[in-house]
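Take a look at the following structure, please.
For this depiction, one protein chain was excluded, whereas all remaining protein chains were kept in their positions.
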Amino acid sequence: MSFQYIILNQDLSIKSDHSKSLSDAARPNCAVIGIWGLSEAANLSYLGLYAMQHRGQEAAGIVSSDGQTLYRHADSGLVADVFRDRCVFDNLPGNAALGHNRYSTTGSSSTPNVQPLLVEDRAGPIALAHNGNLVNYSDLRRFLVEEGSLFRTSTDSELFLHLFARSRAKSLINRLIEALHIVKGAYSLIILTRDSLIAVRDPLAFRPLSLGAKDDGWVVASETCAFDLLGAKYVRDVQPGEMVVFNDNRLESHQFAESKRTAHCIFEYIYFSRPDSRIFGVMVDKTRRRLGHILAERHPNPPDADFVIAVPDSSNTAGLGYAHQSGLPFEIALIRNHYIGRTFIEPEQRMRDFGAKVKFNPVAGVLRGRRVVLVDDSIVRGTTLRKLVRLIRGAGAEKVYVRISSPPIKNPCFYGMDFPTREELAADQHSIDEIRAYIEADDLEYLTPEELLEAVPHSSGQDYCTACFTGIYPVAVNNE
Amino acid sequence: MSFQYIILNQDLSIKSDHSKSLSDAARPNCAVIGIWGLSEAANLSYLGLYAMQHRGQEAAGIVSSDGQTLYRHADSGLVADVFRDRCVFDNLPGNAALGHNRYSTTGSSSTPNVQPLLVEDRAGPIALAHNGNLVNYSDLRRFLVEEGSLFRTSTDSELFLHLFARSRAKSLINRLIEALHIVKGAYSLIILTRDSLIAVRDPLAFRPLSLGAKDDGWVVASETCAFDLLGAKYVRDVQPGEMVVFNDNRLESHQFAESKRTAHCIFEYIYFSRPDSRIFGVMVDKTRRRLGHILAERHPNPPDADFVIAVPDSSNTAGLGYAHQSGLPFEIALIRNHYIGRTFIEPEQRMRDFGAKVKFNPVAGVLRGRRVVLVDDSIVRGTTLRKLVRLIRGAGAEKVYVRISSPPIKNPCFYGMDFPTREELAADQHSIDEIRAYIEADDLEYLTPEELLEAVPHSSGQDYCTACFTGIYPVAVNNE
Amino acid sequence: MSFQYIILNQDLSIKSDHSKSLSDAARPNCAVIGIWGLSEAANLSYLGLYAMQHRGQEAAGIVSSDGQTLYRHADSGLVADVFRDRCVFDNLPGNAALGHNRYSTTGSSSTPNVQPLLVEDRAGPIALAHNGNLVNYSDLRRFLVEEGSLFRTSTDSELFLHLFARSRAKSLINRLIEALHIVKGAYSLIILTRDSLIAVRDPLAFRPLSLGAKDDGWVVASETCAFDLLGAKYVRDVQPGEMVVFNDNRLESHQFAESKRTAHCIFEYIYFSRPDSRIFGVMVDKTRRRLGHILAERHPNPPDADFVIAVPDSSNTAGLGYAHQSGLPFEIALIRNHYIGRTFIEPEQRMRDFGAKVKFNPVAGVLRGRRVVLVDDSIVRGTTLRKLVRLIRGAGAEKVYVRISSPPIKNPCFYGMDFPTREELAADQHSIDEIRAYIEADDLEYLTPEELLEAVPHSSGQDYCTACFTGIYPVAVNNE
Partner (left out) sequence: MSFQYIILNQDLSIKSDHSKSLSDAARPNCAVIGIWGLSEAANLSYLGLYAMQHRGQEAAGIVSSDGQTLYRHADSGLVADVFRDRCVFDNLPGNAALGHNRYSTTGSSSTPNVQPLLVEDRAGPIALAHNGNLVNYSDLRRFLVEEGSLFRTSTDSELFLHLFARSRAKSLINRLIEALHIVKGAYSLIILTRDSLIAVRDPLAFRPLSLGAKDDGWVVASETCAFDLLGAKYVRDVQPGEMVVFNDNRLESHQFAESKRTAHCIFEYIYFSRPDSRIFGVMVDKTRRRLGHILAERHPNPPDADFVIAVPDSSNTAGLGYAHQSGLPFEIALIRNHYIGRTFIEPEQRMRDFGAKVKFNPVAGVLRGRRVVLVDDSIVRGTTLRKLVRLIRGAGAEKVYVRISSPPIKNPCFYGMDFPTREELAADQHSIDEIRAYIEADDLEYLTPEELLEAVPHSSGQDYCTACFTGIYPVAVNNE
């Protein structure tokens, strides 16, 4: 397949190329939320999406159900912008709802791609929200197109709907299970029909998905920080290969696939999830502190460092862990500008290192003449960190020792993390010392994969996907 | 099937009910235009749509092709509003294009329904614009949904795409022919792919579709008035059951279905087409004049009438025909307000007869103390004409003799004309005299179906659909 | 004064040049309406503006008063578009209101210019709507700017407010009278305060302004066609130099200036007003018919003409008058496309005569081989008529005899009609025969100024401004 088409909306001119690489076809790291049996369900979904805004800033949408009809509002933009008008919620009635945040990347943010998807099935209207990435998307899409299915989006999430629609099984649940047996990859899925809410997690449980209780109703969400805002209580995670069906006031659990081990995305702990969420059984904050702790414990501390600083906000916790273990003071020397708005237009080409400056401003009074340990969570391309090191040095720092609370990223992700192609990864062809030289640090230490795994919980059968560090992919990927 | 769903856009809150009556499922009387082999093709489509704005004011859209990619811009509103920004055309490049005007009725004007439809087929992107109405839409849709097709619109036009996508035939043309053999009803269809433009007319040729030439390229349009604005020359009509394929610089004709007789919609002559268009072989203006002529010739003229007036602008030509034949002067006594904008909001409930006053204002100086013959093209519900007669009388007219240049409408249309249900038609249960009493006219004469047929051209095999007058439906309708 | 500034709105990029010629500074031919003592006053204003949409299509606005607060909604666009949302009227409460339609010309349609103007005066909020043009605008503006007044618009209408604000007189009425004694030119003015509605007409009564009654309330409007739609009854015209003040349930009349004669704009009869309006004491339709009548009576009729056609819709009535007097049949041979929308984008440069084709399509069946008399109301530049004659001839007409129901326009208007500069007027340097040659007519006849004056009413003291024909300006103009 090598064609493409362009959809022009009034405000939107977007080119969606269905023939690109797999990791481009889907925008993986999103947030999903489902509400069942609670009044003002759309409102609660909105709050949950707001709490999980860090998982996707490109677009947001909610579908609600009043038992007869499904209602939808969705658009590109931040949650608070998409649902700016109070009256929107008047048009989203009912005690059940489904919400989705879409991850912000360049390109394919065309309106049709905004989730939740809402279609008419022969059993009635059905809405779906998906976090994850399917590895057999291209093959399945090609097959279905050949069979006469008409696709309306360029997301892999639509696959579920077509497979579901084509299943010859009798019940809605069985049709869904048939569809799930065909797709391969990572999916935390929530589905809303007129009379049920269904939460599904792939057999390897790549992405988080948790179950909470509030009053007499239920909440399902990508991260537990949504429960806190809603006043819901964490009950348990949706299990690997489990489908939880809420129906009237019953909760049914179906184990649609066997799961011997998990392949939790360890990057959720390193960077993606919020520190105040509990995922894969443990608080993210606690794990992230341990990463900083082990980094300070196992790797040489710069003997002359004055203090530790972190790249705000994502590396703050690991930075604190490092500071506590190393005995160095923790300082705040980078001021982050949080007012990003929908898009930021970069001016004059010749202004170098502009990207980093827009986000971060170093505090010269803290840095001048000092030797600092800079803790960051990861290095992808290295370009941003290089700019940051320059900014810090430009503000007068004498030494910049960089510590990374994860191992070198050497491989692309096919399960949902938005990494670039292998060639663009700093650690692909370069040694740690070459990277150090590139980012112009005085010193550079990473965690090893072993140390990383030491920091995370390991209950029975619980394992992690570390493919981006190790190249060991838990689900075979036949096209790159 | 009895469910429904609601799609909320930012500006739009629309309820689309797929289970309603057949005539509601599709908005029939639209305009289509196709351009092949002409630079600035989108621009030319725009002009053509503008010339055919009377066929549909609800929404407008254009898809263009540069041989590789299909580009689309569409929205609800008048053509001049949807394409207000000059830059829109920069984003619609190429020498081939397809345009569509959508008829304005209440209800289902949701954005997804706006044509041309653009989808990804296994042979590449394909766009479609449709004027007409399919009678086996509900059955086919139910069948396809059962088979696993996901519908994105509530229009019957989408059927073509699903049938086409599911065909197992080898070539694109054969797949299209397979699809056409399944649908039943009225369709003037234009399809655009990367390398061809295809014009299709149903075997009974319900709706007009003409072929024009301009420079080295081609134009296909619902009405020839579009050719005049484009500077294209009328060549011939697309034939009943014919598929014309433009491909490189060749024009291929396929007779995909036998056609023994036509069933031209006679209402196109009576009211719908523009008087300066040539359809079904004759200028509309000429036919409409003959209707007025026969009406004056065969029906008693009021002995004391002072002059003839017509309901502007649609009945002007028939009015002139009546005046010339009867020997009465032609007068202008109703001033029409043409500045309608997108929607007109009616105020205060208690203001009676408001609808007619907004459109028409009688000229008292002309009407006071006079006896007038009022020519109108048709009576559907009778409510508007009743208001008009009151307005005229209120302006001082002593007598209002009404003459209708078509027969009483007694039956709904299933092939595209937007009539109400049978029960709402004035002539359903009521005699002509009862209608006369209802509209408060001093006198009322209609054309008979026979007189009507006398006024229209009859070349070999050429016949008309007069179902709305006679109840004889040329294509069986199995659901009402 | 030679500077300029540019105001950029989100949608609007407009350059307003305050230094241009006087006739450019103001957009004269607008419509105004005032409602007093009627519930849903804003709604009624809206209807009135809709009826008078022909007087201005660029922008529309309404200010209402509930006795305490003044509320405003205004924007560029047609009335029906600006007031599309029903809820707008919920935000325009009260029993008094003021509305304005702005004439559509190129250029200065920036939002701040949209009327009614609403400002805070020391006596409370005050809103103003103006139809007309002041001849001492530039001088007064320069003077006021020197004195420290800050102008917010580039309209002459703002002058009234500044003069009013600066008056030292005690009462609001006296301040207003002081202001009126300073301005010179044409103005039909309506002013709304918290507790009164004030209607003013300049001493020469250039523009129409009529008083109507509805229930227990009052309506003031530029044209009486607004009364018809509202169901109001025409009472009388606001008199030259009169100020009518509505206050509680009283109506007070102040004669603020002596008026020995009027200078009614005769062009209102020829072209601008709607035929169903009564202005300057007589129905427009009646006068316009007389113009056609005299034109046929006093000027040679083409001996071989087959019939009469008119340029729709503005010349229809004069065309009928001509036909009746000459004994020739009246025909409809030009179909007008009324779906203009907000703007029409012209395509390809090389398409000649495009402007006329977009508006008019000739009916070949009527014109082929015929000799026609074409009646038009006036010739300004001659370019449009030239295109029209070509279109008619292109449709097969053998002869095109042109008849103009007014004299040659030789001079610009400084009182509100939107004519171009003298140099651009066809009749400035050219004889009638040269114009005939230019428009490619077989024959051309105009009315003479004397014949024109014969057609209009002449009660005592009633006279007309015919400056555009005769060069005799009733109010001295010191800058051109």
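Of note:
Which chain is which? They are A, B and C, in the order written, and residues in each are numbered from 1.
We take it that a contact is a pair of C-beta atoms (placed from the backbone, for glycine too) under 8 Å apart; a residue touches a chain by one contact, two chains touch by 3 or more.
For clarity, every value in this text was computed on a predicted model and none was experimentally measured.
When the full complex is examined, the chain removed from view is found to touch A, C.
Which of A:Met283, A:Ile432, A:Leu453 or A:Val477 touches the hidden chain is settled by the complete complex: it is A:Met283. Summary of contacts with the chain left out: across A:Arg261, A:Arg298, A:His324 or A:Arg371, the touching residue is A:His324. Touching the missing chain, out of A:Glu40, A:Asp66, A:Glu297 or A:Asp428, is residue A:Glu40. Residues of subunit C in contact with the chain left out of this view: 3-10, 13, 18, 68-75, 88, 91-92, 118-122, 124-125, 142, 145-152, 161-162, 165-167, 194. Mapped onto subunit A, the footprint of the missing chain covers residues 40, 43-44, 46-47, 50-51, 53-54, 57, 77-81, 83-84, 86, 89, 225, 228-229, 231, 274-276, 283, 285-286, 313, 316-317, 320, 324, 329-332, 335-345, 347-348, 351, 357-358, 361-366.
Going forward, only the chains that are shown with their structure count from here on.
Distance between subunit B and subunit C, defined via averaged C-alpha coordinates, is recorded as 36 Å. Taking each chain's centre as the mean of its C-alpha atoms, subunit A lies 61 Å from subunit C.
The geometric centre of subunit A is 50 Å away from that of subunit B, both derived from CA atoms. Along subunit C, no residue makes contact with two or more other chains.
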